[in-house]
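Only a single protein chain was left out; the remaining protein chains are all shown in position.
Up next is subunit A:
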Amino acid sequence: DRRRTGEALRAFHTAIRSSPGNTRSQAMKEQAQGTMLKVLTSFKSSEIEQAVNSLDRNGVDLLMKYIYKGFEKPTENSSAILLQWHEKALAVGGLGSIIRVLTARKTV
């Protein structure tokens, strides 16, 4: 079970690291969104806080962008888990991280 948690965390960091920063390709963006959503929904509620705390400031901002992207296209159960991610990310990033989702010129 700890191995499963470790794998989820590793998948999470990989998804964050390999987020396409400057791409204009909608296809690439959608693929990254899909991957991120899968990773985020694979987490148990109790594991989310640790994952968020393992990110640096830029990582939290990036996570927040993906969370809102996930809200835009809700699936069956995605909103519930995304709201939990949102609560934890907000606690670390503050309202500023949400502001930067709104003002960002490069979207995820």
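Structure notes:
FYI, a residue touches a chain if its C-beta (ideal position, glycine included) is under 8 Å from a C-beta of that chain, and two chains touch if they have at least 3 such contacts; residues count from 1.
Please note the rule applied: contacts and distances are computed from a predicted model.
This complex has a chain not shown, and the name its UniProt record holds, of "ARC1B protein", "beta-fructofuranosidase", "Telomere length regulation protein TEL2 homolog" or "DNA primase large subunit", is "ARC1B protein". When the full complex is taken into account, the listed residue touching the unshown chain is A:105, out of A:3, A:24 or A:105. In the complete complex, the hidden chain is touched by one of A:19, A:33 or A:97, namely A:97.
Taking the whole complex into account, subunit A touches the unshown chain at residues 57-58, 61, 83, 87, 93-97, 99-100, 103-105.
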